[in-house]
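Excluded from the complex is one protein chain; the other protein chains are retained at their positions.
The letters A, B and C name the chains in turn, as written, and every chain counts its residues from 1.
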Amino acid sequence: MAHPALMSPPARREVGADVYNEKLGMWIFLGSEVMFFTALIGAYIILRFGSPEQWSAPGAILNVPVTAVNTFLLICSSVTMVKAFAAIQEGDQHRLKMYLLATVAIGASFVGVQIYEYTALIHEGFLPSGYAAGSELAQHAADGDLPASIAIYGSSFYTMTGFHGFHVSMGVLCMTFVTWKAFRGKYTKEDHRGVEVIGLYWHFVDLVWIILFTIVYLV
Amino acid sequence: MATSAVSLEPAAHTEAHELSFLRKYIFSTDHKIIGVQFMLMSWVFLVFGGLMAMMIRWQLGFPDRALPGGQLLPETMAPGGILLPEFYNSLVTMHGTIMVFFAIMPLLVGVFGNFLIPLKIGAPDMAFPRLNMASFWIAVPAGILMMAGFFVEGGHASAGWTQYAPLSSDPQWTGVSTGQQIWLLSIAILGLASILGATNYITTVVNMRAPGMTWFRMPLSIWALFITAILVLLAIPILSGAAIMLFFDQTIGTHFFDWTDGGQPILWQHLFWYFGHPEVYILILPAMGVVSDIIANGSRKPVFGYHSMVFAIIAIAFLGWIVWGHHMFQSGMNPTLGMTFMISTLLIAVPSAIKTFNWMGTMWRGNIRFHVPMLHAVGFVAMFVIGGLSGVFMATTPVDIYIHDTYFIVAHIHYVLFGGSLFAIFAAVTYWYPKMFGRMMNPALGKIHFWLTFIFYNLTFFPMHNLGVYGHMRRIYDPSQYEFLAPLAPLNKFITINALLLLVVQLPFVWNFIMSWFKGEQATDNPWEANGLEWTVPSPPPHGNFAEVPTVYRGPYEYSSPLVEEDYLLQTRKLSSDFDPAAAGAQEG
Amino acid sequence: MSWILPPSASTFAGDIDFLYYLILVITGIAFVVVEAGILLFVIKYRARPGRKAEYIEGSTKAEIIWTAVPAVTVVIIGLMSAGVWNNVKGRNSTPRNAIPHQVNVRQFEWDFVYRGADGQLGTADDFTVRNQLHIPVNQPVALQLNAEDVIHSFFVPAFRVKQDAVPGMAISTWFEATEVGEYEIACAELCGLGHYRMRAMVTVHSAADYQQWLADRTAAADEE
Partner (left out) sequence: MASGPAHAQPNYWAIWAYLLILTIVELGVAFLPWSKEVQILILLGLAIWKALLVALFFMHLKWEGNRMRIFAIAPLPLTVIIVVAVLTEYVW
């Protein structure tokens, strides 16, 4: 006979948190993700206090409109994700698949836009190490319309957004896997843990972006 | 990714179908096998770390003499057998790194976290067995990568296990670049393994306790491992993040720790120690947990003040987050901050005192059996206290001005990590060996190993306090450079000789460990007459652990209970007086 | 093998040593209590046939005692240390009349910058002596540690002074020697392969000798 903790969820209520393992596990894992971004964002805050002169006015270097669009995309992907979950809760296989597909697509396009953003920035001469010598931006800096050095600005910008992008990419991969399972009809009205768990991760990544977008691009 | 298949697996396995050798022993998802795998890995690294320590000691004891067999080392490390200073620095760095990250941490968290948690809470396996396997098979490459660093151009990382920037962030100061990057990558990879493991442990403890196994019926070992898992989960990502920033400074030219362009060297220290101090409690809490179990068993008495023991663990874990600055008193950090860190650090003495005296209280009026695990457990208490008390000197900022970065610290490190963690590990290994391998270890050899280790351990490390008191700096390649250290040369030789002997007297243990595996006498289900759930199942337990779900009726430490004749009372044994939580479906979460 | 601190030669060394010995006594007592207790118990309560351990689950009273006593003790230690710490390392602990020196620290040497004739640091007549710090006795000295590459740590065991020098941070520390003589300066923070030999000397002169030494030195500087 199987262990209660392994039998259908209601039986699990017998012990522990009244949620199933995968969901609990994902929340716990997200706890460690919070600390990871604490290291990055904390370092950013501290370094910025240390040398505020390195930060240019919002939009002076970074392309805010493009990232605003990206923010829009990510919020949309969050809502499609949650709609997918809502769908399977009603057992609506069709809408589940459609919404998951949408989420994958939008998530992928977020990464796409970010890659575009990076290439553009690097082209202008904004590198993780600061200005590219002799670049357009370096010129502006020389003319004094930009900070003399943006070394720390570049470092923290690329590290923070880069690792967020990495998380989104991971999310897209797992999401593709979940979608594939959805198309094979693996999720039911009764048991659709995979959908909810990947959803949690996805929304968390969205949440991190909301913070990053504000402190990196707008402040 | 989490899918239904994952958590249903063990149930599937309990149906008796034969697994291939590969699935059974190499890529096993059985928490017991994974625990053993972690142990074998850690032993190897413990030996590596020990051998590095011997080279370090030789250099310090006999700075002018060639290392015996040192000729075998390549020119880049020890031309003519004389260690190079840069190689010495790599040795110290890697000795610390290997011992902390690849020996003690996997031994405590990887081995006993894996082996004990499901068995002791009455679960068939971890919540996510495949994740568990992944965690091990991520740790192994990390370890191999870490060792590979010795053989790359420029030698291995040499900025100390604390990797202070800018020494670590810019190759021009050490001449090490590849080795440094390997160190950082390996640590980041290992971090992932630890985080997966921690996620698994926490979920398992919260969600998979057998009926009747309420929070306050959990053995202290499980409490400690649970709290430790939380520390791992929250502390390791800080290190990973910091390591990645340092890695970028090394590779893609970021400036996080580069003072010439707005970066802050001190920031590294803050991040590292914000991880680092919780880390050292990761290395001691599980030790305290298993020792509590073993002392109760050896004394045939309930743990003295079980509840306060639990709260002490929680208090230590919590305080561990607000004391990191005590490593930075002399770093130029804001002195006012130093003051607050001094107070918070000193306060940790309080929960530690509770634990120490409660262990003594447990032995008080007991009927103490000196089986080998008990010897090591008592040794742990006796030695941890010394390490803890030396911590009080360093916590006191003015005294730390003088002893910071001296051998007083080195003595502290080894009293808490060897006298503490490693003795607890010896205790735990000898205690659960029968359950792991189904055979008893040889008690005579065990006793010899304990006493010899205990003696030479103290002869090696106790004098280091005196070196420190005299001002002997740590991490120096050749003490004879300083006049004021000249009088200490004999003491350094003395320490070195005992250190060599300390390594030698580990051989009985190694022999005992390996031979007992094949030749040891068959172990009964419950050789120590203990109360825990793991002792109700065969040694070694079958895949899936429990034939049917155990029901727990009482706490883990009902030794010498007046309710029964014999002096132990299994947690699963139902007395007429007990009510049946399974039937009542009662469970406080 | 002794627990006695080596001789000290600075004003605040006394306070630090006192705290050290105080803690040595306190921890010594704790040490004896614990170890003796353990020894006593393992002998007195070793297993004997036919005997059963007493079923004792704990004692709130006892636990309150051994929670309170250490708590009070450490708080006292903390309070007593606070003053000393403030006066040695506090933000504005440096005495007004301290002789200022800049110390340029790099792998693996110490450049001690002296004020020169005009009594001002950072002027043309400043002169530098490598790995040699000359100071008068009974007069405070303030060092501005200026690391040029990695972190080093200025350590004079005899003066009980240790302070990291961090590149990019203006860190200053002070001390006042009380004994004429020569003392070793050590680098206490791992700073690379030469860390172990990053050694310098501090010479404490009597007031008169110090003036003499300064005179010679400035003269020498002028000739160049």
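Going forward, a residue touches a chain if its C-beta (ideal position, glycine included) is under 8 Å from a C-beta of that chain, and two chains touch if they have at least 3 such contacts.
This one's a predicted model, so the numbers in the text were calculated from it and none came from an experiment.
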Chains in view touching the one left out: A, B
Sole contact to the chain not displayed, among A:Val66, A:Val79, A:Ala105 or A:Ala132: A:Val79
Selected residue (touches chain absent from view) among B:Leu234, B:Val537 or B:Val552: B:Leu234
Residue among A:Ile45, A:Ile115 or A:Ala148 that touches the chain left out of view: A:Ile45
Residues of subunit A (touch criterion as defined above) contacting the omitted chain: 9-10, 17-20, 23-24, 27-28, 30-31, 34-35, 38, 41-42, 45-46, 49-50, 58-59, 64, 68, 71-72, 75-76, 78-79, 81-83, 86, 89-90, 189-193, 196, 199-200, 203-204, 206-207, 210-211, 213-215, 217-219
Touching residues (missing chain, whole complex) on subunit B: 234, 238, 266-267, 270-271, 274, 321-322, 325, 333-334, 336-337, 589
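Note that only the chains that are shown with their structure count from here on.
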Separation of mean Cα positions, subunit B and subunit A [Å, integer]: 34
Interchain centroid distance [CA atoms averaged], subunit A/subunit C, Å: 48
Gap in Å, rounded to a whole number, between the CA centres of subunit C and subunit B: 31
For subunit C, residues that touch 2 or more chains besides their own: none
Residues of subunit B touching subunit C in the complex: 84-86, 89, 158-160, 164, 166-167, 173-175, 259-260, 263-266, 299-302, 304-308, 330-332, 334-336, 338-339, 342-343, 346-347, 349-350, 353-354, 356-358, 360-361, 363-370, 378, 381-382, 385-386, 389-390, 392-393, 396-399, 401-402, 404-406, 463, 465-466, 469-471, 473, 475-479, 481-484, 491, 559-562, 567
Of subunit B, residues touching subunit A in the complex: 1-4, 6-8, 10-11, 14, 123-124, 127-128, 195, 198-200, 202-203, 206-211, 213, 233-238, 240-242, 244-245, 248, 252-256, 258, 261-264, 267, 270-271, 546, 548-549, 585, 587, 589
Subunit A - residues contacting subunit B, complex: 1-6, 12, 14-26, 28-29, 31-33, 35-40, 42-43, 46-47, 50-51, 54, 127-130, 149, 151-152, 154-156, 158-159, 163, 174, 177-178, 181, 191, 193-194, 197-198
